[in-house]
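Apart from one protein chain that is not included, each protein chain of the complex appears where it belongs.
Going in written order, the chains are labelled A, B and C, and every chain counts its residues from 1.
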Amino acid sequence: MRFFSDNAAPVHPRVWAAMQAADGPDRAYDGDAISQRLDAAFSDTFGADCTALWIATGTAGNCLALSAMVPPHGGVVCHREAHIEMDEGGAPGFFLHGAKLLLAEGEGAKITPETIRAVIDPIRPEVHQVQPHAISITQASEYGRVYLPGEVAAIGALAKERGLGLHMDGARFAGAVAHLGCHPAEVTVQASVDALTFGCVKNGGMSAEAIVFFTPGMADMVRFRRKRAGHLQSKGRYLAAQVLALLEGDLWLANARAANAAAQEIAAACADRLIHPVEANEVFVILSPAEAAALRAQGFDFYDWTAPADAPGAARLVTSWSSPPREVQALARAIAGL
Amino acid sequence: MRFFSDNAAPVHPRVWAAMQAADGPDRAYDGDAISQRLDAAFSDTFGADCTALWIATGTAGNCLALSAMVPPHGGVVCHREAHIEMDEGGAPGFFLHGAKLLLAEGEGAKITPETIRAVIDPIRPEVHQVQPHAISITQASEYGRVYLPGEVAAIGALAKERGLGLHMDGARFAGAVAHLGCHPAEVTVQASVDALTFGCVKNGGMSAEAIVFFTPGMADMVRFRRKRAGHLQSKGRYLAAQVLALLEGDLWLANARAANAAAQEIAAACADRLIHPVEANEVFVILSPAEAAALRAQGFDFYDWTAPADAPGAARLVTSWSSPPREVQALARAIAGL
Amino acid sequence: MRFFSDNAAPVHPRVWAAMQAADGPDRAYDGDAISQRLDAAFSDTFGADCTALWIATGTAGNCLALSAMVPPHGGVVCHREAHIEMDEGGAPGFFLHGAKLLLAEGEGAKITPETIRAVIDPIRPEVHQVQPHAISITQASEYGRVYLPGEVAAIGALAKERGLGLHMDGARFAGAVAHLGCHPAEVTVQASVDALTFGCVKNGGMSAEAIVFFTPGMADMVRFRRKRAGHLQSKGRYLAAQVLALLEGDLWLANARAANAAAQEIAAACADRLIHPVEANEVFVILSPAEAAALRAQGFDFYDWTAPADAPGAARLVTSWSSPPREVQALARAIAGL
Partner (left out) sequence: MRFFSDNAAPVHPRVWAAMQAADGPDRAYDGDAISQRLDAAFSDTFGADCTALWIATGTAGNCLALSAMVPPHGGVVCHREAHIEMDEGGAPGFFLHGAKLLLAEGEGAKITPETIRAVIDPIRPEVHQVQPHAISITQASEYGRVYLPGEVAAIGALAKERGLGLHMDGARFAGAVAHLGCHPAEVTVQASVDALTFGCVKNGGMSAEAIVFFTPGMADMVRFRRKRAGHLQSKGRYLAAQVLALLEGDLWLANARAANAAAQEIAAACADRLIHPVEANEVFVILSPAEAAALRAQGFDFYDWTAPADAPGAARLVTSWSSPPREVQALARAIAGL
């Protein structure tokens, strides 16, 4: 019973079907008819003109989006525990040619105008120090926390005031929107987000995410960078088909709601163990080594996490669109019975 | 009727089947059971210990392989019309951090020890000039020409003599081996090739190639570089499955033989128009604009090519594993009838 | 008797004097009073507002200037034998993060609108090919040839038409202007040059060149890049002093005239041996190995050069502002007497 990672989940049947429907000869790269539909589909979803590029991974998506905002001698403000800082193997350094991540604090891996200012205000505006050029936030955050529309808008306002780009790592964007119950535009284009990495793989996709540009012009440059990074797949239609299948009929939201509900079910069973409020599909719990072993003995697979001070241990439990209800209930019961 | 690019071909049914068989929960990235089988499968195919990594594109595969051989201040000898020089959007400059391509001549886009020496011998061995660190050859070449085992071995011997790495861009490696009828090791590991980009996408795959390292140690570094380039897909099992399906029962060779045979059928119908001998699945022909228009009027789609001096025009006709025999025959007849 | 390189010449007494006059405590980096005078001095020399930065070497100057025009995924058109292509150890690849040099032809290492178009017109305007973003020309060229004002203006017009930046490598700019007898603005700001690397070291300086920006805004970004490249010296006043000393009273032109005159004296003695017309301070001559040995036996030091086809050998003879007239006359006599 796998609660290790939403990356481990299978591909949604409607995604499979869309890929198979794409299986005929067509133009190579992104010249095919399916890829050509991405802009319209995302513009429709977000209720605003935007340009979208498929991309194989969130790491590449994040870094390519940032490459439209940050020169090699610049910097990006992000949370100290942001995925781009902690888990992308130095990809921002590669894609941004040595630009620097400027690390901000914030509860639940969410940054705020205050914590951003605490990083950028002390930077002397001269050549000895790397100047900020963009801000990157993660929605939902690395701890499964969700930025409210007003929180994103406040960061967006600061970004515009300081002339900084604003990027959103949306590996779990669907979960955040499902949690908020808002229109996706409220936490993006209406909040001054320039570019969003729209996650699909953790949410029923196989091998395609999308970079959505709300600011005109950015996509044109990124098309060159995508090719240059070896990310322009020659049979792009199979990637486009995955993304479109998730947008179609808001499957992306339905899948996210299922994953969120499973997480809530587990959270409800162990409210006293929670390290962070559960807002999307990740549950961080206090768990002693003995308790972790007991759960594993019952067949549950999950990731050990760094324990907070004074806690005997911790674990991360991740649900997905495909978590079997029976397994979710079993885990909830097991953890409640510890 | 598409003779535009083998990238336009669909995915082979056995590849589809393997992907679907992979559709269950498993470890993320390349920790899954299917990815773990790649080394053994390639070692078996090549009859030699090797390490293999899946990768989404040939561009990324070529550049990551070279990154194991070439420091940022070094150079790579390749043909003036090599794919890495002409068609990868500057990807070598990105992945190799500004290393330089050193351009050699050679008939049919094949380089030789002589043309390589003509490039590297005049380089003064001092810091004002970029020193060569590797050689990259394309098998089959950008003009569909095939290196014989002895030709690769001669280049390999020069590489070893000069302390250079040897990389083979094998986007159409299957076609070359099918043409030669030799064991794949004869043009790779037995000829001092350090790393091979083993093409799958043009040959029945969807979104996976493989980088095969015959020289121990290189893969370890490239694993870090693959992640850093955003190319470590989280559901890697679907890529591994594609590659394994093509190796299984030598489907890769069967597909290549079909594509080669189709090219031969077309070539036989227009021997007097051929710009290059046809050895793999590409047919380069003299074709006047009027003739090209006539073929297109009959429903044939293909790529205009730069005409040789004194020729009225040229075209590239590419077959694939899936080219319908009826369409191939139709094209052969049409071109013969011009 | 050294005719090997103008880099081997000593430092001009007025440059020494200016450096010593700078020897007191002052602000570090380029905050000192002397560095602050550079903009005005160059604006005065060129009769146009410009911004100037001192820089230790021509290689760094060329590459930093280009970094204001060319993104990492872009390209720079230059002559096949340009210094940035042949002799800078891959520095453009480093400073431009892997951008590509696009090599053009041209007699005497001078490119023309025609040869530039021959390079850029075939580039397909799509992501598989590196797009041009700038043109770089060398004044005087690597073969001591000088661009006329109209020739630069024609290239400048093409650059503007295509939206490309125009950079001039002026390692021997003084020699070119001295030869032309024109105002320096005629071959730069009036001809659409965006940035000039203004050479000083070969012309009486010690360790300072200048990058002169005629296009507003470029210098601001390059200040950051200069620091980032470790080129912001902490005692910048000693570099600024060198540059100002050469501008003062047009010492730069006087020095160049002396070097040019010495080259003419040698050229006049061997008109039948000349490979290129002598316009600045470099004399390229046909010289057989025996003749070269004979000259060396008489105490003349010089650089062997690649011989043109059908020539028995060649040499490069370089004069400088400090070439002793007696030695110049001796070389002229010796070569005439071969």
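Just so we're on the same page, a residue touches a chain if its C-beta (ideal position, glycine included) is under 8 Å from a C-beta of that chain, and two chains touch if they have at least 3 such contacts.
Nothing here was measured: the structure is a model prediction, and the numbers come from that model.
The chain not shown here is in contact, across the full complex, with A, B, C. Touching the chain that is not shown, out of A:G98, A:P113, A:P149 or A:G313: A:G98 (per the contact rule at the top).
Checked against the full complex, the one of A:G58, A:G89 or A:G170 touching the unshown chain is A:G89. Of the candidate positions B:R2, B:R145 or B:R228, contact with the unshown chain belongs to B:R228. Of the residues in subunit C, those that touch the hidden partner chain are 2, 4-5, 7-11, 16, 20, 23-29, 55-61, 63-64, 88-91, 93-95, 201-202, 206-207, 224, 227-235, 238-239, 322. Touch with the hidden chain on the side of subunit B covers residues 71-73, 97, 127-128, 131, 221, 223-228, 232. Along subunit A, the points of touch with the absent chain fall at residues 72-73, 75, 86-90, 92-94, 96-100, 122, 127-130, 306.
Here is the rule we use: only the chains that are shown with their structure count from here on.
Averaged C-alpha coordinates give centres for subunit A and subunit C that are 50 Å from one another. Between subunit A and subunit B the centroid-to-centroid distance comes to 34 Å (mean Cα coordinates, whole Å).
Subunit B and subunit C have Cα centroids lying 42 Å from one another. Shared interface positions of subunit B, defined as residues touching 2 or more other chains, are 88-90, 93-94.
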